[in-house]
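To start, I am sharing the structure in question, which I have written as structure tokens.
Every protein chain except one is present and positioned as in the full complex.
This part shows subunit A:
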Amino acid sequence: MTESFLLAGLLNVFDPANLLAIVAGTLIGIVVGSMPGLSATMAIALLLPLTFAMPPETGISMLAALYLSAMYGGSIAAILLRTPGTPAAAATVMDGYPMAMKGKAGQALGISLTASLIGGVISSIVLLTFAPLLGSLALHFGPVELFAVAVLGITIVGSLSSGAMIAGLFSGVLGLLIATIGMDPTTGTPRFTFGELNLFSGVPFTVALIGLFSIPQAIRLILQGDANKDAAVSSIADRMLPRFKEFRALLPNIVRSGGIGVMTGLIPGTGGDTACWFAYNEAKRFARNKHEFGTGCPAGIAAPEAANNAVVGGALVPTIALGIPGSSSTAVLLGAFMVHGILPGPTLMTDHAEITYTLLWAVLFANIALFIVGLLFTRLCVSVTKVPNRVVAPIIVVLAVVGSFALNNSYFDIMLMLVFGMIGFAFDEFKIPTAPLVIGLILGPILDASLQQSMLIGQGSWMIFLENPISAVLLAIALFSILQATPIFGLAKKLRYRSSGPRNL
């Protein structure tokens, strides 16, 4: 039964119209993803009416291809402009841009593309084989478990601010504080809004992200002028695809990051924006050359990029198996099913199995389409680095303004973006890392809501977090992760060395 649907879905994908839809979706996705402020979610929503006239499997394949390729597109702007095109590419900035500065923009994009392909394929395979099995996993993540995931995520601040711990903690705490702006999730009371209606739903994360990264970069380019242009821009001639030896060295990292991406996607409420940081953090934890992270290390690009593409498959698992969207983009995808008259839910795998399996195959083929289209398109994109700073800087500002307005059709958001631009610029000047602020902004709302909900469920007892096995384990890992970043851990290591030292001598 399942096999026949698998086959029917595969044959559907090979329908010329569907292949064309996948390629078209891929192209649109890359372009949209590379524009700061235009997110995959928004692109799916905007494209949705266009797919009305298509047969459901064609329309949905196109939207899935778009979703997947937007994840890669986000890294183009992150690497070339130091401005993440989508929130899921925020971690790619950390090593992608420094690498491009070294004249290896092509190589950075090539690593990103390769990692995206493998991450995407891993998650497609998981999706095709284990979707019904893994689907129920999403049900195990309620508020209590989600709180523990968020706490674990917060500990990433420690590793992201190595070297500048106080500044990093300040940045992370400020992010958490800003995340409390808006209506309280359990009482509806507005907090820190000063009666400003536009702040009632909180600070829109994407708006803050655009401001934090793009405005300081534009200012920096302007200050730099075109003086050291030759040093900064890369030659397009550099090899894009990694050599086999390089690839083999990156592979364990990519597979691990892909796994992290699938898992993060599975958990409802967390998506590519969280997964990219988790993967980056783990890549750094496992790496021997920790000090190279942040200076243009290939592993620092491969990890977030493999993860954010793997999220797509992971997020689709509960969506397909149970009708529970694993991320905001899959929520819009579910909307697309509804528009085509398919009610999202458990019947997706039974009554509508043919369309669903077409979607699953489409995701797999979209990865391959993305790789091919990406190779061609990226060559064009790299030429951005040839454009003089005096042209690029204003373009970044224009994109930032348009992007932050387009998100909610709101002038207020443009002002908000500029305020965050100023914060980002100040942070750069005072050598305060921006990444922890981003982590705080992403995880703050999750922490806030899940903590309050857990306390309501647990009748006000904090023990609820330790009585629950999943959350207890996650919290223990978090504690370990914190200790690892403190002097205590180093001290313990030293003590052990000392006590065992003499005997060895």
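Going forward, a residue touches a chain if its C-beta (ideal position, glycine included) is under 8 Å from a C-beta of that chain, and two chains touch if they have at least 3 such contacts; residues count from 1.
Definition applied: contacts and distances are computed from a predicted model.
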Undepicted complex member, UniProt protein name, chosen from "Lipid-transfer protein", "Tripartite-type tricarboxylate transporter, receptor component TctC", "Ferric reductase" or "2Fe-2S iron-sulfur cluster binding domain-containing protein": "Tripartite-type tricarboxylate transporter, receptor component TctC"
Selected residue (touches chain absent from view) among A:V31, A:A64 or A:I324: A:I324
Sites on subunit A contacted by the missing partner chain, in the whole complex: 41-42, 44-46, 48-49, 52, 138-144, 183-190, 193, 195, 197-198, 200-201, 268-269, 322-325, 331-332, 334-335, 338-339, 341, 343-347, 408-410, 449, 452-453, 456-457, 459
